[in-house]
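One protein chain is absent from this view; the other protein chains keep their places.
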Amino acid sequence: MSYHKFLDPELIIPISRSSTTAFRTGSWSRIRPVFEEKFSPCSVACPTANNIASAMFKISQGDFDGALAAFLEESPLPGVCGRVCNHNCQSKCNRNDHDSSVRIRTIERSASDHGTAKPVQLTDAGKKLPVAVIGSGPAGLAAAYHLARMGHPVSLLEASERLGGLLAMGIPGYRLPKKVLNHDIERILTLDIKPITNHTVDHEGLEKLLDSHKAVLLATGTWAPTTMGIPGEDLKGIIPGLDFLLDSSIQAQVKGRNVIVIGGGNTAIDASRVAMRNGAATVSILYRPDLDALPDSDDEVCEAEEEGILRIPSHPMEFIGEKGEICSIRCREIVQAEYSNNCISSSKPNIEFKELFPCDVVITAIGQTLVASSLHSSLQQEYGRIVADRQGRTARKGLYVAGDAGPFQATVVDAMASGKRAAVSIHLELTGSMDETSTALLDSGRTFSIMDMFKTGPKRNSDASAKINRYSYLTASETTPQCSPTIAADERVCGFQEVVGGLESKEATAEAGRCFYCGSCIGCDLCATFCPDVSMCQESGKTAYEADPEHCKGCGACAAACVRGVLEMGEEQ
Amino acid sequence: MNNNNTIDVLDAGHAACPGCGYAIGMKTVLKALGSKAVVVVVPSCAAIIAGPFPNTSLGVPSFHSAFEIAAPTAAGISAALKRQGISDVTVLAFAGDGGTFDIGLQALSGAADRNEDFIYVCLDNEAYMNTGVQVSSSTPMYSWTGTSPNGNTKNKKQIMEIMAAHRIPYAATASIAFPEDLMAKVEKAKTMRGTRFIHLLAPCNTGWKIAPDEAPLVSRLSVESNIFPLYEIFDGLRYEINYQPKRLPVENYLAVQGRFSHILPDQIKAVQTETDRAWAELCAREARTRQLYGDTPVAIDCESGTKEI
Partner (left out) sequence: MKKFITGNHAVAEAVRLCRPDVVAAYPITPQTPIYEQLADWDSAGELGGTMVKVESEHSAMATCLSASLTGVRTFTATSSQGLALMHEMLHFAAGSRTAVVMAVVNRSLAAPWAFWSDQTDSLSQRDTGWLQLYCEDNQEALDTTIQAFKIAEELMLPVMVMLEANFISHFMEPTEVPEPDQVDEWLLPVNIPRRFDLSNPGFMNGVVSAKQYRDFRRLASDAMEHALTVVERVDKEYESTFGRSYGLVETVDCADAELVLVTTATITSTARVALASLRSKGIKVGLCKLRLFRPFPVKALRDVLDNAPRVAVIERNISIGREGIFCSEIKSALINSPGRPKIQGYLAGIGGTDVNTQLIEWVVQDAITREVFVDQPIWVDDAVLEGEAQ
């Protein structure tokens, strides 16, 4: 039969066999999704910039080792921070607007409790550039850790017989068991760090160190008490808070006595709870809402109150003694305005004002300052701290300061953060690689990520923390956080055993599963799933999703569905 | 474009409006359907998405049939394939709410009654969207359309109950906001024989007057507010609710859509009342039918697709 076009099966009806990909629907719009991983709000709130979202995701997948490794990227003390950190992160958790924050600190502890990981070397560029670190508290440990990861041989000098500084001596064991601290320290010491204990550095010693090392970091902390400047401060029975926490023989003296602790911060709470554990008859805290530091977290206040410790807002005016010994404190009433900057829900005044507070022992915990030593007196000071810039650089080249000794926030995590910042500053200076970008990162916002420093490609902008959209909240069910096991108050005051336990791994996984992983792509694929134009694609082996510009119509469904806030719509470049 | 090495049997470059819920729904269904399939589309936005000659976004053999005959078209193909000894190819029909609830209902009913062997996916965007937003029997009460300018005056037709009355082996509601659930339902349907019906709510950004990025959000809200519960009906008898919604007030759902912008407080209350009633009814059915028929599906002869109740 001869050929007839009208009988050609392929030609007689419209059969489409070419793809619609030939149509460049991308020209419909110039708006495209922009993939940008961001700091999570918790991470921005974390002075040491822990990559919390990443760690959370790993734990949600049961990967405790990976999570621990994620914490170790930025911070060498996950066991410590998992217990005593003031967890600013949790107050910024996006989950607060939904049900309640993810228990980030507890998860960090779980990573440390259930995971194993080694520190990761970032570079060996510092190999021939030794650095000395004076002081092995959180700032000194962090600095030594990060310096060693950047290749520097580190001499870590400690005046006392063991490493840890305030962590070892100032934080009671019911909050931070020694073995936890030691575990963290052991991990740090796997790096090229030479610990030298029982070594006090004076002015001459500093000069020698500056000769023998390319740089010296001072992280000696603040160990001298601040005085209140009111009459009667020299009476017997008035003990500085740190002295009390450091010396068990002093602690034993409170047995059966009525103790008043003055101050509002961690030292005050710790001192009061240690007094309670040493058999004090009564323990009250007098705090000045307008002056005293806040405790690091609500939890400790609650725990202290559970243990029978009263917190009374009041203003001590005078210590009154009898035969040279303290017997009462005269106070004035607090006016309402003084509450303005110090409102902790659990500590609303519930005690009627008294002018006279009788007592047997007073522990003052209103802050510490630099110890007066030849080391410190040779350096320029202001407000009781050594003068330095954000990177910890002092007026003297090669001499840096970190932690409480410098002009930094006085918390464990802030001390660690200042140690890390100084370490990076030292490294860049010594290797001659300080540039504008690095300077900007070092001097920028509160958080500082060393990993970002060593990452190629664009750096995360710490001011732009991931925003979570309404879709995130809509798709998340309301859940109750996992409860850490806690010893009953009447039982725990009898000893120094750790009050709060850790989570079982299953519980930790569930808790981490509550995280939105703000700012971190976890490959949930929702953006691709909801792309009506089949244009979202994750290149194999890469994290980033990218819209095919030839076909993406810029509808924004991907970004709207990005519950992590990684994708946002923006003008095509 | 393939993503993560999984097959999307829908190509980019189709002509759906930006953010189209239909396209999301089709893509998800086709992904679960896989490549051993024949697809029927009928006049609806699905036919637009399928592409103009000589281009197509569909990767499997497919046919643009007439408006009201999605079901008999699928039935004819299915019967013919079997005559050709091909039994491992799934025939799936996409039809809109107009093509299902209205003009195609008779043909669908006939095919379902005969338990013809195909999967029927009703892409429900609750009005005649392809012709520019006119009221259908799927349009919800009070919704604006071009032919209900003051708001629709009747409730949405209960297509699932109609399909259940045919005692077909499988009927399920699904939402584009629950892609895993949707895919699981398509995959489950694939393992069965006979008429399988999936009622997929797929918002039309234009007709619902929502932003181009809001189709998944609004779909999610429809489920979470109980407007569109996710459930399955086995053999037209046994009900199973698949998702316990948050039971958000319906106002959350209505307020984000321009098509309800004129709605009055009393009307919101009426929608809430009706929604609560329908949910209670659904829960009661689930409980009652579970008691009657247990947890296992009523016997289906998967080979022949015949119902033995």
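A and B are the chain letters, set down in written order, and residue numbers restart from 1 in every chain.
Quick note on the criterion: a residue touches a chain if its C-beta (ideal position, glycine included) is under 8 Å from a C-beta of that chain, and two chains touch if they have at least 3 such contacts.
What you see is a predicted model, and the numbers here were worked out from it, not measured in a lab.
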Full-complex contact with the absent chain, from B:64, B:167, B:185 or B:285: B:64
Contact set of subunit A toward the excluded chain (per top definition): 4-7, 9, 11-17
Where the unshown chain meets subunit B, residue by residue: 35-36, 38, 40, 47-48, 50-56, 58-66, 68-69, 71-77, 79-84, 89, 106-107, 109-111, 113-114, 116
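Simple rule for what comes next: only the chains that are shown with their structure count from here on.
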Distance between chain centroids, defined by C-alpha means - subunit A, subunit B (Å): 49
Partner subunit A, residues of subunit B touching it in the complex: 1, 3-5, 8, 10-16, 18-24, 27-28, 51-57, 176, 179, 205, 211-217, 220-221, 224, 246
Subunit B-facing residues of subunit A, complex: 14-25, 28-29, 470-471, 474-475, 477-478, 525, 528-538, 540, 548, 550-551, 553-557, 559-561, 569
